[in-house]
Each structure stands twice: as structure tokens, then as C-alpha cells.
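What follows is a set of notes on a single structure, which appears directly below.
Only one protein chain is missing; all other protein chains are in place.
Showing chain A:
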Amino acid sequence: MPAIAERTATNPAHRFRFLPAAPSVSQFRARRLTASCRRGFRVRRRADMAGGGGDKFSVLLPTYNERENLPLVVWLLARTFRDSGKDFEIIIIDDGSPDGTQEIAEQLEKIYGSDKILLRPRASKLGLGTAYIHGMKHATGNFIVIMDADLSHHPKFIPEFIRMQKEGNFDIVSGTRYKGNGGVYGWDLKRKLISRGANFLTQVLLRPGASDLTGSFRLYRKEVLEKLMEKCVSKGYVFQMEMIVRARQLGYTIGEVPISFVDRVYGESKLGGNEIVSFLKGLLTLFATT
């Protein structure tokens, strides 16, 4: 699912001081602190895991017709994790692609071993949200990485995600195209304008406290993702937005790492009127209900 419309980087909390219910950063931290005291046990367990270096990262790769890209992504992932010495597994959730994605995934399983590549296919196209739930059931890592399998997300950023997570002990680390060295490749001016405009609108309406809501390159603590999956009901781009919005509501912390988004090298990426309409509908739904 290539990302489409997005939002921007400033902290909108500063712009709307007159609005009554916007919690300040310090209030937010205080609330989070009390929440973590209540969850003392969990916090201690997390600290142990962080200190012991026993982390394992499960990468969820939902695929549909990614025969060309899948082996390349898996190769890059395996190399990145081996270079950084982290324990990992790649869970491929193929939704019955007619192009033979499944067959090439089986070859990859033979090359890398069935402890590194887990095939968890489904019979038909059932959507991204259920793909994550399905994949997560089989994940043995304590962290989950979700990313697109179409090479628009380069695995080289994962070590930075991991470093950022450790630094801030974050619950979620989100890749962002809108900050620092982040950016995109292969978008024309119109697409960039839609993306920036949609991002601005989202920031104004939702004040989510994260700069890239429609991106889908993120690192989650497993239990956090499980909790969020219970709460989120949207589909498509809006699903990624809802994950961040709900995460804020539940008091989870979010770190950000700038990423470059290289639009599909193989296959085509679509941004039609329908997607814009469903994005706006989803945005307004979140605006009215969260």
C-alpha cells in the first residue's frame, strides 16, 4: 500500500491555544507517567528486555502481486538485520496473489530457512488490518515492524528505528517523510501538493502529535500493536492514521525517524479520485469520533 496523502511537521498544539481541551506536552507526559506507574510490572519487564539485548523483531509483510519485489525486500531485510546483529523473522502474509508471489516466497523460505521466513498465506484479498492481526498471531518477536513490500520502504532505516526506540523507550517509532532528511522520490508536483495539503488538513483537524500519519513504515512493541488492532476499525490509508490517533489516546509514546519514500520501482502506484474521497471521509470520521 503506497502512501498517498499526508500531513506536515509542525506541532499544531501551539497554534490552537484558545482551544480548551488540548493537553500540553507536560500534561501529556504527566498522564503517561501515572499510567506507567500503574503498569509497573510491565514497565519493569520492558526495561529488562531493553537492557538484555534479547529483542527480537518480527517484520510483517502483507503482499499482493509482489513477485518482483518480495525477494529483493527479503534480501535487504536479511542483510540489514545480520549486519546489525539483531534477531529477526519475516512473516509473509500473501493474499492469494495470482502472479506467483506465493511460489517465490516458498523459494525464499528454502534459501533463508523456515525460522527466518514464515509463510502465512490467506486464500483471498482480505485487507491490511486483518493481515496484521493474522501475521501477529504467528509472530514470536517482542517488536513488530510493519512496512510495504513494494520497495518504497528501504530496510536500511530499521536500525535507526531501533536506535530511536531505545533512546526514548518509545512504544511506537514511525517513519516520516515530512521531517529532517525525509522525503519522497518519483512524485510529481500534483502528487506532492495533494500529499502536503492532506497532511496540513490532518494536522489542523486531528493534532495527532506525529508528522506522518498515512505512512506505513513503523516499529511497534508487540503488545502495543495488539492493543491498537483491537481498537482500530478503518481501512486503507485511514487505518494507518487511526493507529496513531488511538495510540495517542491510549497514552502511548511515539518517536519519529525521517525516511525516504521511493515510489514503486516495479508495478504502478495509484492515486485516484476515489482514494482522495475515501481519505477525506476517513479523516472526517476520525475528526468527529476521536
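Just so we're on the same page, contacts are C-beta pairs under 8 Å (C-beta built on N, C-alpha and C of every residue); 3 or more make two chains touch, one makes a residue touch a chain; residues count from 1.
Following the convention adopted for this analysis, contacts and distances are computed from a predicted model.
The chain that is not shown, which UniProt protein name from "Ubiquitin-related modifier 1", "Translation initiation factor eIF2B subunit beta", "Dolichol-phosphate mannosyltransferase subunit 3" or "ubiquitinyl hydrolase 1" does it carry?
Answer from the UniProt record of the missing subunit chain: "Dolichol-phosphate mannosyltransferase subunit 3".
Of the listed residues A:L119, A:I133, A:M164 or A:V262, which contacts the missing chain in the full complex?
Here the residue in touch with the unshown chain is A:V262.
Among A:Y64, A:F88, A:Y178 or A:Y237, which one is in touch with the chain left out?
Checking each option in A:Y64, A:F88, A:Y178 or A:Y237, the one touching the absent chain turns out to be A:Y178.
Can you tell me which of A:P71, A:G127 or A:G236 touches the chain that was removed from the display?
In the full complex, the listed residue that touches the missing chain is A:P71.
Could you please point out the chain A residues that touch the chain left off the display?
Here the touching residues of chain A are 8-10, 16, 18-22, 68, 71-72, 75-76, 104, 107-108, 111, 151, 154, 178, 181-186, 189, 192-193, 195-197, 199-200, 204-207, 260-262, 265, 286-290.
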